[in-house]
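Could you have a look at this structure, given as structure tokens, before my questions?
As you look at this complex, bear in mind that one protein chain is not there, while each of the others sits in place.
And now, subunit A:
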Amino acid sequence: MNPSTRPNSASDTLENNDIVIRTENVSIFYGAFQAVRNVFLDVPKNNVVALIGPSGCGKSTLLRCYNRLNDLIPGARVEGKIAYQGVDLYDPKIDPVEVRRRIGMVFQKANPFPKSIYENVAFGARINGFKGNMDELVERSLRGSALWDEVKDKLKESGLSLSGGQQQRLCIARTIAIEPEVILMDEPCSALDPISTLRVEDLMHELKKQFTIIIVTHNMQQASRVADMTAFFNAEATEGGSRFGYLVEYDKTYNIFNAPKQQATQDYVSGRFG
């Protein structure tokens, strides 16, 4: 398949046409190396969109462009347009710090701050100059991440004293607390046991009522369980020997797993890959 042709855009056929993030012909470079090529991908509001594909296909790289976290990597550069509610995120006038306050992120490895559980959740609100009732916000956020009942009696204890799954839900609570519109999740369950994973997945179903979620996952069952829309990325080797990633197919999750239009998608989701 020629990666530069526009893959089937499913957004035309969606019932919910409220698009939060538009990705138009986006290519991502590290110096001279092109990591991701010509991606078109529209994220509808209050949906869970899963990005799946083999390692090195650029799905995490793309995810980190949505809140400009790639800015922290020297030499990273984005071409094309990523629009959040119609505003180009890479416009020079945009403040990346403000972008990250609207588009929160949960990382692969749970990374609570070495502070108390309470302070972990309150951190984002504090730096945002939150003036309301902090106790209430912390409780609401911890309830939102289904952690409240487990930690309500030890809010003063270190966030690092929690189990891995609890730490990840603490990080989700921390993200909810800044009340973003979009939550990016970079393989949030890859370090968790199956029970904790199920908890976080259940949580996503709850969260999407309020937020829009983009999740990168290696776990195809997870994508099929949580995602409304799924984008399959693939990697291709260039003549120079380096690899670049591109979007193969983006559609409703049911279609991706049951009636994919591309042979590569069919091969990947059925496990006949590489």
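Heads up, the rule we're going with is that a contact is a pair of C-beta atoms (placed from the backbone, for glycine too) under 8 Å apart; a residue touches a chain by one contact, two chains touch by 3 or more; residues count from 1.
The definition used in the following text is that contacts and distances are computed from a predicted model.
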Omitted chain (choose from "Putative transcriptional regulator", "Short-chain dehydrogenase", "ChsH2 C-terminal OB-fold domain-containing protein" or "Phosphate transport system permease protein") - UniProt protein name: "Phosphate transport system permease protein"
Option touching the unshown chain, where A:109, A:152, A:205 or A:261 are the choices: A:109
Sole contact to the chain not displayed, among A:37, A:59 or A:174: A:174
Could you tell which one of A:45, A:77 or A:101 touches the chain left off the display? A:101
For subunit A, residues in touch with the removed chain: 67, 69, 72, 97-102, 104-105, 107, 109, 111-115, 123-124, 126-128, 160, 171, 174-175, 178
